[in-house]
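This report refers to the structure that appears directly beneath it.
In this view, the complex is presented without one of its protein chains, the others remaining in place.
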Amino acid sequence: MRNPFVMECGEFHVNYKQDTALFKIARVRWRVLAMLALFFAFPLISSDYVIGLVTLCGIAAIGAIGLNILTGFTGQISIGVGAFLGVGGYTSAVLTAKLGLSFWVAVPTAGLVTALIGALFGIPSLRLKGLYLAIATLAAQVIILFVISRWDSVTGGTSGLVLARPTIGSFAFTSETSYYYLMLVTLIITTVFTLNLFRSRVGRAFIAIRDRDIAAEVMGIHLFKYKLLAFFVSSFFVGVAGALLGHYTMIVSPELYSIGVSVEYLAMILVGGLGSVFGSIYGAVFITLLPVFLRLGVESLSVVFPELGAIFNGLKEVAFGAVIILFLVYEPEGLAKIWRNIKDYFRLWPFSY
Amino acid sequence: GSEKTATEVKKGEPVKIGGLFDITGGTGDVGTPYAEGEKAYVEYINSKGGVNGHKIELIGDDYAYKIPEAQKLYQKLKSSDKVSAILGWGTGDTEALRQQVATDKLPFFSASYSEHLKDLKQSPYNFLTAASYSDQARTVLKWIKDNHKGGTAKVALIYNDTAFGKSPIEDAKAYAKEIGVDIVDEQIVDLKALDTTSQLLNMNKKAPDYAIINQTWGATSTILKDAKKLNLKTQFIGLNWATGEGLVKIAGDASENFIGVVTHAFPYEKDLKGMKDVEEYLKSKGQKLEDKNQKFIQGWVTAKIMAEGIKNADKMTGDGIRAGIEKINNLDLGGLAANVTFTKDNHAGTNKIRLAKVKNGKFEVFTDYISYK
Amino acid sequence: MLKVNNLEVMYDKVILVLKGMSMEVPKGKIVALLGSNGAGKTTTLKAISGLLKSENGQVTDGYVEFDGERISTLDAEQVVKKGVFQCMEGRRVFEHLSVEDNLYAGAHTRKDRSQLKHDLEKVYHYFPKLEMLKNRQAGYLSGGEQQMLAIGRGMMARPKVLLLDEPSLGIAPLLVKEIFSIIKRINEEEGTTILVVEQNANVALSIAHYGYIMENGRIVMDGPVEQLLANQDVKEFYLGTSQGGRKNYREVKSYKRRKRWL
Amino acid sequence: MNLLEVRNISLAFGGVKALNDVSFTIRKGEIFSLIGPNGAGKTSMLNCISGLYRPTEGSISFEGADITGMKPFKRAGLGIARAFQNIELFSHLTVLDNLMLGRHTKMKTGVLAGGFYWGRAQKEEIEHRKAVERVIDFLEIEDIRNIPVGRLAYGLKKRVEVGRALAMEPKLLLLDEPMAGMNAEEKEDMARFILDIHEEMGSTVVLIEHDMGVVMDLSDSVAVLDFGKLIGKGTPQEVQENPDVIKAYLGEEQFI
Partner (left out) sequence: MTFFLQILVTGLVIGSIYALVALGFVLIYKSSDAINFAQGEFLLVGTYICLTLVTAYNIPFIAALIMTLLFSAVLGLVVERVVLRPFIGEPVISMIMATIGLSSILAGIVHVVWGHETRVFPKVFPEGTVKIGTIVVAPVYIWSFFIVLVLLGAFTLFFKYSKMGIAMRATADDQQAALSMGISVKTVFAVAWAIAAVVSAVGGVLLGNINGVNSSLALIGLKVLPVAILGGLDSIPGAIAGGFIIGVIESMTGAYLDPYFGGGLKEVVPFIVLVFILMFKPYGLFGKREIERV
């Protein structure tokens, strides 16, 4: 058994800079680089369909990281992500399609607008906690969608707006591959930003608020300000994800941002691991792809038992629920933990005792 | 990864058509028979040898009325299965995929009959296989205008706050103005409303003679029941998704005298010429027409129009099939639906509907295929 | 009556906390279990009362025997039914319940419900203060009052053995004395066998008949109270006294003696 | 010079009067103990000082400035630090991060700087890390600095909590029963730390403790609360001889 009191052998950090680095161990740094290389090379060997799916996963991951900042790290449960994705998508749609701004301006602006609206709906966190706050965010969901579907002159009402893929000069990101790279770069920035955030002052304050808000306040953390800040930062990334999604699917409409979407994002961070940046990514991939794999499964089964098609469709839902529950039962800390366990196992293998 | 989507289908190989079905989602009650109808027709036509020597392969799946799932499923149909056309379903997903099907050049039929799908610039690959919601509403208004006795007819509109619900509203109002019918009130009723008393009472203050409902069965039934409870005198008229056997079942007595827009025939209209094929197919499966409902016929007809487009196609590609559909001229659907005609600048197959009234728990069609034009 | 034999307990399948712990609590006696922080005292109690399972802990070796019957595999509620009741560390009163409802909750496993009123009276008799507070929400009681409530709750179960985990924690000296004298009375008047875990060795040994001292997951010393009180190490490390009476905390900076058993 | 002045504080919860017209002053540089029976209002008093409770009446001033209505986080900025009765650490964070949180008010890095972790943010992080390491050395917790505090044994947690307060370099350090649940040996260690803090860092300390030995040995002055009222104050000696205090709190015979 690994003794938790002993540091990884062979690695000594002689100064604090090394000790505070993101990836402290050389081998890990190499592995990260290798993974990155793999992600950049991936479209070369893959089909459009798979690239498209991965793009959706990646966009979801950006949103999930955003939600995790708020819910996983700061402890403020939100069931309003769906609507915030919508705010991001719509802002970008209005800015590009109606005002003719460039995508490259519109997406960050969408993030900011979502962040501001997120912070606005974060105000109840001044007084509300836990599930009560969660319902206040559910209210945000309902109210935002109402406004979107009623503000016809700007949002196109219930029929939504049509967006275009971005361009640089004469190059348009119309292919799956090009949009994939756009997503990948954004995801990397989001990930690194978040990792950094949580090894510095503000991120630490967020976690402190989650763990024990009263103590945090006595340590000099302005609770309300930091909670709003968490809503702000979180919503920023959710907004960016919403905008990216909008430009990818080229449409925004109220029906795309239902409460179901909010629940799905919650599922992502729970399955992935609350308070884990990489967990958010795993969770996003998992929840996005699970229906796809289930469909695959159903399809291959349907070949054998064509008569049972209808039953399989129901079983798909059963399987979806069951997988989530099994996850929670066997690994409540989520995919991130499973990944850690695998790593731990191999690190000490063959001396795993 | 930059392969093109569906290339031309070679002679003798099956033509693949993608299907987006709602089986388990919010509209599963009507989505299921609709999907069955589509599959049934495809099976039927294949049993007759297919079209032009091609069998049709309908590769479809449930997307549970979730747009993101529809998008993923569409990606798969396009990139993995390499389908040449799509049979879609709801308003939301049809909207969500409108741009993409245009980019990917895949003709798209959905069960959503939004007027703006007519707009060829916005949606060059979408087709309307039945009268658009707006046309339905216009025709209803026209019928009111023609049949109302005593003064100007007062009409209320009841719909829900979704793209589907609102789709015909502006057009209906404009048309009413044009022909001199008063739209006196509008009420929004949620798709899942438990109670509509407040809306109906407010509406009743304006004392409309007619109320046009664009809803699904559930909400329509709630409206009718509450109207009966409140003893309203208004004549309710529903567009096509409000109409159907399901409404009578849920609303019971309250649905008596309700008038519905009928875009597709009821299976019990056995005398219709087109019903023979359906009957023949069902017999081969050991089923009867009585087991089926109108939505089954609707799916059947939709698939049939698609097959006709494939038949007319010179090239078995998305583009080719589009051109094939655009060649359909007054396709006789044997009374199962209004005959359809498509051209290069018209993707709306028809603007005709029939009207039916509920008598003794059954929709009885009382008009021929009529139109406001 | 209660026997812990060579018990090994692990948390999270990883952390071995008890490493062959053995002790015995004779019927009708008060036994004190002393030991420094993290020695595994609470863990021992939890292993006895079956509360380990809900904390991801498990008994990997050894057993607990009560009245000749092995109870280490039983669920917590069965252990309580057998007559072993633990007052958990840190009081753990039901904050949103009234004092009286807390007491009723303590009597949950009792079959003879008709006796409850009588026992309630008895608890109020030992702790008159609780009667005054009986309709108050337990979460707002002061620390000492909550401790009384926790012990009273234990009495309501009419256990054969009462396990007390640090009843003096955070309690003012006068009240500590009062509480311990009540514990002694409960033992004497009700005949309840008591195992008390304490940091405050002085007061614990003042009422106990027999004492155990544990370090690092096993018993390092045991004996009748008189014997322990006379032991030099016990004096030094647990009673905080040395040859010259109580040490002055201002002078402790100077030196630290090693424990002999380490 | 008076560091803290508490004037006529009263605090009521519904009908319960937790504090009733309490006044005392704390001189700069002293160790001030607050004692009294359970429920006397000691913790409530600390809560008033650190701003978690707003007194219903009375006022508190710190370094001559009135802070009665000030929010807790602002008081932290002024140099009031606190360790709690029931450990309130951030249990998922490591010891190091817990202590770094103690530096919160002294740092400036914002969201953007933190997220991009560019020059200044990194420099600041390292600089404060040094300060925290000094506290770690001081409390002799070097070997646990990277362990999440949730996994630590009780005694160590208590020590980390004091450490977290120390990292704030407080002018006024409030300790609520830092020795509860400790055995004699551990109490000695903690006593040693408190004395060292006081001597080396020059902090003024307010101590709540039930162990009379500790209180009498360490304190410069003592105040006694009972049922929310101040029933005595003075040097340890004076308090020990005050009949009211003996009756309410100490009892006739002393524990060893």
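Details
Think of it as A, B, C and D in the order they're written, each chain with its own count starting at 1.
In the analysis below, a contact is a pair of C-beta atoms (placed from the backbone, for glycine too) under 8 Å apart; a residue touches a chain by one contact, two chains touch by 3 or more.
Because the structure is a prediction, the values reported are computed rather than measured.
Taking every chain of the complex into account, the omitted one touches A, B, C, D. For the options B:143, B:175, B:217 or B:258, the residue in contact with the chain missing from this view is B:217.
The residue touching the chain not shown here, chosen from C:66, C:85 or C:180, is C:85. Checked against the full complex, the candidates B:47, B:122 or B:197 give a single residue touching the omitted chain, namely B:197.
Taking the whole complex into account, chain C touches the unshown chain at residues 49-51, 54-55, 75-77, 79-81, 85-88, 92-97, 101-102, 104-106, 108-109, 113, 137, 139-140, 153, 157. The chain not shown here touches chain D at positions 43, 47, 52, 84-86, 88. Panel shows chain B; residues 23-24, 26, 28-29, 31-32, 161, 186-188, 190, 192, 194-195, 197-199, 201-202, 217-218, 221-222, 225, 229-231, 246, 249-250, 252-253 of it touch the chain omitted from the view.
By definition in this document, only the chains that are shown with their structure count from here on.
If you average the Cα atoms of chain B and of chain C, the two centres end up 74 Å apart. Annotation for chain B: no residues touch 2 or more other chains.
Residue numbers of chain A whose C-beta contacts span two or more other chains: none are found. Chain D contributes residues 50-52, 71-74, 76-77, 81-82, 84, 88-93, 97, 100-102, 104-105, 107-111, 113-117, 121-122, 124-126, 129-130, 133, 143-144, 146-147, 151, 164, 168 to its touches with chain A in the complex. Per the touch definition, chain A reaches chain B in the complex via residues 43-53, 56, 149, 157-160, 162, 174-177, 249-251, 253-256, 260-261, 288, 291-292, 295, 298-299, 310, 313-314, 316-317.
Interface residues of chain A facing chain D in the complex, by the touch rule stated above, are 4-5, 7, 16-17, 19-20, 193-194, 196-197, 199-205, 207-208, 210-212, 214-223, 229, 233, 275.
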